[in-house]
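The complex is shown incomplete by one protein chain, all other protein chains being positioned as in the whole.
What follows is chain A.
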Amino acid sequence: MIEVVLNDRLGKKVRVKCNEDDTIGDLKKLVAAQTGTRAEKIRIQKWYKVYADHITLSDYEIHDGMGLELYYN
(Lines give C-alpha, C1' and ligand atoms only; values in the text may rest on other atoms or scores of the structure.)
Protein backbone atom coordinates (compact mmCIF):
# COMPACT_ATOMS: atom_id res chain seq x y z
CA MET A 1 0.00 0.00 0.00
CA ILE A 2 1.43 3.36 -0.94
CA GLU A 3 0.32 6.86 -0.24
CA VAL A 4 0.45 9.42 -3.02
CA VAL A 5 0.13 13.17 -2.63
CA LEU A 6 -1.70 15.16 -5.29
CA ASN A 7 -1.43 18.91 -5.34
CA ASP A 8 -3.16 21.32 -7.67
CA ARG A 9 -1.29 24.39 -6.42
CA LEU A 10 -4.54 26.26 -5.98
CA GLY A 11 -5.38 24.96 -2.56
CA LYS A 12 -6.28 21.31 -3.10
CA LYS A 13 -3.76 18.93 -1.64
CA VAL A 14 -4.92 15.35 -1.22
CA ARG A 15 -3.23 12.29 0.21
CA VAL A 16 -4.56 9.07 -1.25
CA LYS A 17 -3.83 5.52 -0.08
CA CYS A 18 -3.73 2.99 -2.88
CA ASN A 19 -2.11 -0.23 -4.04
CA GLU A 20 0.84 -0.28 -6.37
CA ASP A 21 -1.11 -2.26 -8.92
CA ASP A 22 -3.97 0.22 -9.09
CA THR A 23 -4.31 1.98 -12.41
CA ILE A 24 -4.28 5.73 -12.85
CA GLY A 25 -8.00 5.52 -13.60
CA ASP A 26 -8.61 3.98 -10.16
CA LEU A 27 -6.46 6.64 -8.57
CA LYS A 28 -8.56 9.29 -10.28
CA LYS A 29 -11.70 7.73 -8.86
CA LEU A 30 -10.23 7.81 -5.36
CA VAL A 31 -9.18 11.42 -5.79
CA ALA A 32 -12.63 12.28 -7.12
CA ALA A 33 -14.21 10.73 -4.03
CA GLN A 34 -11.99 12.83 -1.81
CA THR A 35 -12.12 16.14 -3.61
CA GLY A 36 -15.61 16.11 -5.03
CA THR A 37 -14.68 16.73 -8.67
CA ARG A 38 -15.71 14.18 -11.22
CA ALA A 39 -13.20 11.49 -12.09
CA GLU A 40 -13.36 12.31 -15.83
CA LYS A 41 -12.45 15.91 -15.15
CA ILE A 42 -9.22 15.12 -13.37
CA ARG A 43 -5.89 15.05 -15.11
CA ILE A 44 -2.78 13.77 -13.33
CA GLN A 45 0.55 15.03 -14.58
CA LYS A 46 4.19 15.08 -13.73
CA TRP A 47 5.68 18.17 -15.39
CA TYR A 48 4.47 17.76 -18.97
CA LYS A 49 3.85 14.02 -18.83
CA VAL A 50 0.12 13.42 -18.68
CA TYR A 51 -0.52 10.05 -17.06
CA ALA A 52 -2.75 7.68 -18.99
CA ASP A 53 -5.72 5.96 -17.38
CA HIS A 54 -4.98 2.34 -18.14
CA ILE A 55 -1.41 2.10 -16.81
CA THR A 56 -0.67 0.99 -13.27
CA LEU A 57 1.16 3.06 -10.69
CA SER A 58 3.97 0.55 -10.44
CA ASP A 59 4.54 0.77 -14.22
CA TYR A 60 4.83 4.54 -13.91
CA GLU A 61 7.23 3.94 -11.02
CA ILE A 62 5.15 5.97 -8.62
CA HIS A 63 6.38 5.17 -5.12
CA ASP A 64 5.21 5.87 -1.62
CA GLY A 65 5.06 9.55 -0.74
CA MET A 66 5.55 10.77 -4.30
CA GLY A 67 3.89 14.00 -5.31
CA LEU A 68 1.83 14.34 -8.45
CA GLU A 69 0.28 17.37 -10.07
CA LEU A 70 -3.44 17.67 -10.20
CA TYR A 71 -4.98 19.43 -13.17
CA TYR A 72 -8.45 19.60 -14.59
CA ASN A 73 -9.83 18.88 -18.01
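Definition applied: a residue touches a chain if its C-beta (ideal position, glycine included) is under 8 Å from a C-beta of that chain, and two chains touch if they have at least 3 such contacts; residues count from 1.
Basically, contacts and distances are computed from a predicted model.
Participant: Which of the following names does UniProt give to the chain that is not shown: "DNA-directed RNA polymerase III subunit RPC9", "Exosome complex exonuclease RRP46 homolog", "2Fe-2S ferredoxin-type domain-containing protein" or "Pre-mRNA-splicing factor 38"?
Facilitator: In UniProt, the chain excluded from the picture bears the name "Pre-mRNA-splicing factor 38".
Participant: Using the touch rule from the top, list residues of chain A that touch the missing partner.
Facilitator: Counting over the whole complex, chain A touches the hidden chain at residues 1, 17-19, 22, 26, 29-30, 33, 38, 40-41, 43, 50, 52-54, 72-73.
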